[in-house]
Structure formats: C-alpha cells, structure tokens
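The block underneath contains the structure these notes are about, expressed in structure tokens.
FYI, not all chains are in this one, though none of them got moved.
Note that the chains are named A and B in the order they appear, and that numbering of residues resets to 1 at the start of each chain.
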Amino acid sequence: MVTYNKLKILNDPIYGFISIPNSLLYDLIEHPYFQRLRRINQMGLSYLVYPGATHTRFHHALGCMHMMQKAVQVLKSKNVEISQEEENALYIAILLHDIGHGPFSHAMENSIVENVHHEEISLFFMNALNDEFNGQLSLAIEIFKGNYHRKFLLQLISSQMDMDRMDYLKRDSFYSGVAEGNINSERLVQMINVHDDYLVVEEKGIYSVEKFLVGRRLMYWQCYLHKTSVMAEMILTKILKRAKELTEKGVHLWCSDSLHFFLTNHIEKADFNKEALKKFALLDDSDIIGALKNWQFHEDFILSSLSNSIINRNLFHILNVEKNQQNELLDLYRKQINSELQLDMNELDYFVFGGMMKNKAYDKNAEPIRILTKNKQIIDVLQASDQSNLAALSVPVKKYFVCFPKNITLKNIQ
Amino acid sequence: MVTYNKLKILNDPIYGFISIPNSLLYDLIEHPYFQRLRRINQMGLSYLVYPGATHTRFHHALGCMHMMQKAVQVLKSKNVEISQEEENALYIAILLHDIGHGPFSHAMENSIVENVHHEEISLFFMNALNDEFNGQLSLAIEIFKGNYHRKFLLQLISSQMDMDRMDYLKRDSFYSGVAEGNINSERLVQMINVHDDYLVVEEKGIYSVEKFLVGRRLMYWQCYLHKTSVMAEMILTKILKRAKELTEKGVHLWCSDSLHFFLTNHIEKADFNKEALKKFALLDDSDIIGALKNWQFHEDFILSSLSNSIINRNLFHILNVEKNQQNELLDLYRKQINSELQLDMNELDYFVFGGMMKNKAYDKNAEPIRILTKNKQIIDVLQASDQSNLAALSVPVKKYFVCFPKNITLKNIQ
C-alpha cells in the first residue's frame, strides 16, 4: 500500500508556520464544513477599502489554533496544569468558534438569517461534527458553552483578551496594511498566566496590554468601522432585503440553490435543523457575489442599482453628522433624491439611510482583563495602569452618519 | 456643490502606501473592467496549498504601478529623460498589462478559451478602454506592442527584470508565506539605469540580481510549480473540458450567464468582438467556484467527483517520476482504477493523467538582464557574475509526474 502522511505544517505569512497538533484536528480541518471557510472573507467587504484584506476565515481559524498552542505552551511552562484532553478541547473549540459565520456575516444576520447569531450556528456545526466524530468534541463544546468548571479555559477562547482577538487584530492589520493596528500577539501571550482559575496578565505585561487596547481601538476606527466599509455593508444588507422582498412577491431572481433556500424560507433559530444547516454549509462569498453580478442587470431598479454599486464600486457617500442633525439631513436628502427619482417612501429607504457606529476598546462591564501584580494580587487592568489613559479607552465613542448615492446632484447643504 | 476628492492613496501591506499618480489612472482603476480584477485570485488555486495566498490581480496590478513609479523616480534621478507623456504611458501599460487574465487563467486557457493568450485579451481591453478614454491610452498601447522607439520603456513593462516580476515575486512570496522566495524589489530597483537605450543594472547590484534569480527559482518550485497546485489546476482544466463536452451534448449545467456563453460558444482570437469581451469581462472566480459547488452534485460522475475534489479539497495524489517511467505508470494506474470503476479510455483520462513541469530561473535565449560595468560596458548578467552559479540558474530543470485519485485502493507499485 502506498500510504501518505497527513499534512502537518502550513505556511503562514504572520507566524511562519502553523502546525496541526494531531490527526483529529487534521480531520476537522479537512471536513467540508471547515474547508468552506476558505471561501469566506474574514473582513467582508473591507477589501473595497483595503485591497489587501482578502484573507479568509479559514486562515484566521488556523491562526487562532496556533496562538492557542503558544498559550498552552506558555501556561505549561509556568506550571499551570492542563490535561491532554483539555488541551485538545482548547484547540478544537478555538478552531471551530467561528465556523458558524456565513458570507458577509453582518449583512446576512441583518437580512436573510435574522435573529440567529453566528455563535449559535457555530454550536450547531460543532454538534453535527461531534456526532460524526463519535463524541470527540464533547469537552470542547462544554468549554465553549461555559459549562466546564475551569473558567480560564473559556477565557482563552472568549474574553477581552482571548486567542481569537490575538489573531484577528494582528491578521486584519497585517493584510489590510493598517499598520497602526498591529499588535504583538506573540509577545503578549508570553505574559499570560493563570491565578485563582482566572486568566491573568503578569504585571510586567501592562504596557503590552495597553498597546493591545490602543491597537484594537485604532483597528475599529480604521478598519471595522471604516465609513466606506460600513456603508458598503449597509448597501449589501439592503440588497439582500430587497431580494427577499422581491422573491416573496414571486419575482424570479437568478441565484444559487442554497441562497435561494434562504431567500424563500424564513429561517429562525428553531428552524436550524439538519437540512437548513446543510444548505447553510453550502453558502459562501461566491453565492453572494455571483448573485450580485447577475442582479446588476435585473429589471428592478433598486436591486440592480444597489448590486451595481457593490460590484463596480460605485459606492454611496457617507457623511459623519451630529446626532441631532441626522433626521433633518436624511429628510433633506430624501426630498432631493425624490425630486429626481419619484420613489415611494419605502423605496427611498434603499437610497438614503443613516446609522450609528460605536467603538469601545475595553468594556468595563464585561469580564475584565486581569493583571497579576508582583505580590500576587489580581486587579482590573484599568486600576493597574499608571494613568487615566486606559480609563479613557473604556469610554464608548459614538458616531452618527448618513448615506446617499453619489450620482445624485445635491445642492450644497453646509 | 458638495465635491469629493478622488481617492489618491491605498494601503498596501508590502509597500506601505500606493499612490495613484493622476486622475486618468484613477478613472482606469475605477472602471468595471479593472474592478473585476478584485475578484480574480492572483495565484489561482494555490490557496489550497498556501492558505494566505488570497491576494488578487487587482492588488498586484496596483503594486506594479507602484514599482513603476519607483523605477521612474530612480531613472530620473540618474538623469534619464522620460517625458510626462511617456511616464504616464508606463503607468497605464503596467497597470493594464494583466487585465486580460480570466479566473484561474491557465485552466481557462487550456479549456474554454483555447488558443487565446491573456496578453492578447489585455490588448483587446486596452483598445476598448482607449476608445472610451478618447485615445489617451495610445502611447501606452504602442509601448506595450513593442512599436515605440525607446526600447527600455518596454523592458520596464516586460522583460526578465520588469516591474511585473518585481511585484509578483515579492507579493506572492509575502502572501503565501514562502519566505525563501522573498526578493527585495525596492532595493533592486535602486540599481537600475538606462544605457544605450537598454534597461541595465549597475554593477554594484549584481548580488541583488543573483538573489532575485535564486528567489525566482525557489518561488517556481515552492509555489508556481508546487505539485499540489499543478495537480489542482489540471483537475480544474479537466472539469471545464468535461463541462464543455456535456454542454455540447445538450446536458444542462447550472452556471452563470457569462460562463454559459463560453461553454456553449467556441471562442477563438478572431471571435473576440465587443460582445465576447463584455461577456469575458463578467467572468471571475465566483463564476467558476459557484459552478463547481453546484456541479459537485451533478449526476455526471466525472463532473461531480472532480468538482467535489476541488471544492472540498479531496485532491489527487501526484508523484514525481522519471520520464521514461511515466507512460508505464499511467497505464498501471489506469488499469487499477478501471478494475474498480469500469470507465472507457476517454473517461479514464479524467482520473489518471501525467505531465511535465519546467523551471528556468533565467532564460539565456530571451532578452538578457544587462549589467552596466563601472567602465560603462554592457554585459549579460551570466558573464558578470563571479562564478558559475548564475550559469547554473539558466539550465532548465524538468520534472515529470503522474496524478490519480486518493480514494482508489492501489497495490504498492514501488
């Protein structure tokens, strides 16, 4: 018999190499449910602003697994006991924590898969895989659901300083080229420890935490909440809503089978049975992009012009405004556009809309980042910092905006 | 009037920033023909081997334009005269030199767009754009076609040390994480000059050229000719051939309009009229990926199993073999598979196939890389190097291989 070893090492521009710790992890990665993440962009439509941001959820999930391996290595070297089974569960849980993301997840969640959060779908996938893999994912699922008694294991997977953030902040900064957001994850993870079953950062790492939070704040404003991305995502949400509206009216829209399934069925959390999950598992960016490319020529004016706007990057204007100005301005733009296009109020909402963005680098109401002082006290990082700098980072900042098409002639409103 | 500036600077993880030199370039970039490159992966299916290799032809084209700006800056600082018009033409030509690539270009060119090279399609696009932009691309096209009297301008666009290679070797190495292939383009471009109308490298840059050629060689073996990529591309070629075969027999295959056009029409160079170009301009990775996702469930065994192989990464085996062994081994595998599957000979070729890869870091029969010695002589880089190292790099290396499916039980053949 010719036998072939399972691939064990993957190249990564960020960490150099990512190794796959064992054959169960290898098999999970090879599973079509996980391979599908290769076809889902990690940053949605951000590539319209940052052409380098083409990395996928597949690569991010592998990066998380790598960072988790580093974290386990660091903790073990500091004599934190982690059993072989727990270690394995950590790798499984972090690898799969985002498997429930669909293509352009935020737009999807606000249109055709309403009221089902991607973390819930991740859990559906994990359970399905657990069946297929004869219960080998059970501990990972327990930890992920917060049911396991050792709490720091969950904190490594999901908290304000989890391995997810370690990877995505670094990776998104790297690929987008937004160097201001670069954080030194490999360095920060050297500083972690466990004390009283809490994940903590040793005191000497306080400046690294500070830099991490500042980096996070900058990534939010420059990437995740970049005005143009936010607007493009809102347009995509509106496209999908319109497509559903039209489909419900019986208008034929060319699209893939699986997208068709979600346009024609109202799927809520309770409906996520095996069939829905299988259909969902077939969805990726190509379904959406493929549909938009077709729809840009559809006879429905709204569907075609919005689709064209994304496909050919004929994006809208987006202006930051004061909160109390917002409604007045929306009215103004609606009137102006209406005088050109004669749309009804419902239709106008597809072209003139507003919103609010909120950024908070550190959430003082959530599970804190804990600092372990030299004399073994645990304090919140806010208290540990030598100045009000970090406190400032926990104050949420809100920005209001309005969006409207570029090709509309507008009188000067300022 | 509210007016909005044209975006002038783009983030790039490699160079930091890429600036767009003027509004004509800006408008070309904004054109749907160019925006389409955002949806075409630069390295085809290589992301199945290197998960980071998700960068696009859009980004590469911008990178080339950036390197060309550096080259112009260096040459001008060395008192090479380049007129404003020539400079602009260089930027246009390098930006558009690859615009004729379709999705998974090599597979396409060997299946559904036979006998039309992507450079010819680039020229079709350039001419179409030249019409739209009132002749402003004329000089760029003249240079691109080799008709302009100053030959070094073409050498900057297309030669063994052009700005295309400067960017793609660096970019592909960067994103794939194949660090061995990293070249220092920004450094190398500092060393160029023009002498007797030839593009030359100054003698002190000889080690940089050597490193560039070695890097190129390593990128070929580790990326462009990576066994798994080559095999995946051959499978994709076979999928598209099968799809065409079935379509011609009248079998219905779900796919996008534009892909359907190329499956049902036999398009040769002479057929590339406006309509064909418009259809071609709508093709991108999502058409192919979307089709494969659907076809993996098609009733045609060949189409579905090959499509599944790409979508779910159930790839084939690929073995390096001696040239004289190749046919014998192909026969052996065909027999073995046939005993399981009962296919006819034509069908068997979809599952068992071989090929040859050739790598030559430096082509001594092509336009040479010229070194300008300190006493102003021009010599071929092969003569300039202090040892036979570079000579060795110009000897082509050939590797033969055979491919066959993994899930076939094979007796040990070695």
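Brief remarks on what is shown
To be clear about the criterion, a residue touches a chain if its C-beta (ideal position, glycine included) is under 8 Å from a C-beta of that chain, and two chains touch if they have at least 3 such contacts.
Just so we're clear, the structure is a prediction, and the values are computed from it rather than from any experiment.
Because every chain is the same sequence, the assembly can be counted simply: 2 are drawn, and the full complex in the file has 4 copies.
Heads up, the rule we're going with is that only the chains that are shown with their structure count from here on.
Separating the centre of chain A from that of chain B, both taken as means of CA atoms, is a distance of 31 Å. Taken together, the chain A residues at the contact with chain B in this complex read 1-2, 4, 10-14, 16, 30, 32, 35, 38-39, 47-48, 50-52, 54-56, 58-59, 62, 174-179, 254, 256-257, 282, 284-287, 289-290, 293-294, 311-313, 317, 406, 410-414.
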